[in-house]
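All protein chains but one are shown at their positions in the complex.
This part shows chain A:
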Amino acid sequence: MSPTPEELEFFAGQEELEIMPRFDCPTMWLISGDLGPFKAGIPNKVPLWIALHLRAQNKCKIIPPPWLSKAYLEQLKELEIKSPLFTKMPSEHYMAMAKMIFEVCPQDIPDADCVKLLIKDIWDSRMSKLRTAVLTFIDKGASWAKVDNLTQLEMCSIRPFFTHSLEQLHRFRKTIQVARLYSAGNSSEEVRRRLRM
């Protein structure tokens, strides 16, 4: 019912990326869209899954997206650590994209180790913010909260815990109402009728 990390990786594969093909090819008509004509040496925009597929066969070179660079990520990390709320991430699937690119071709990214560390730091700081937010939510017994700029993968990490515990708490709170009706001396049909209203 809720997306697993593998499914989110699949969705992340549809983000667009620039590549430098090493081969020539006329336009390919695929079901999900057209792949423009490839000419060796001229950069081209393709979905991530195609880019990685071609790179694995060594038919192209991946041009990393502008946000996957040391300078940008350092700036982003500063913003993230300073701000008590979540900052806007460069892409909805930044973690999944970074992971997939690093899996296939870490050599295409300049300063790969620094970039990896920076992304991990940003991820960790967001996760700790999220965890404290969830605990405060349960503690206060709030019924709604508005959070901006949260990515799907981060939501995955809290999902069964947060939803199930809130569900059970709600169930218990509802029982208070039930108990009140029963102790007032109503029969069970009466209680059921009242609750349905």
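Assume a contact is a pair of C-beta atoms (placed from the backbone, for glycine too) under 8 Å apart; a residue touches a chain by one contact, two chains touch by 3 or more; residues count from 1.
To be clear about the criterion, contacts and distances are computed from a predicted model.
*Asks:* From the list "Distal membrane-arm assembly complex protein 2", "DNA replication complex GINS protein PSF3", "Exosome complex component RRP43" or "E3 ubiquitin ligase complex SCF subunit sconC", give the UniProt name belonging to the chain omitted from this structure.
*Replies:* "DNA replication complex GINS protein PSF3"
*Asks:* Which is it among A:22, A:39 or A:164 that touches the chain not included here?
*Replies:* A:164
*Asks:* Tell me where the left-out chain touches chain A, residue by residue.
*Replies:* Residue positions of chain A that touch the missing chain: 1-2, 4-6, 9, 95, 99, 102, 116, 120, 131, 134-135, 138-139, 141, 153, 156-157, 159-161, 164-165, 167-169, 171-173, 175-176, 178-180, 182-183, 185, 187-188, 191.
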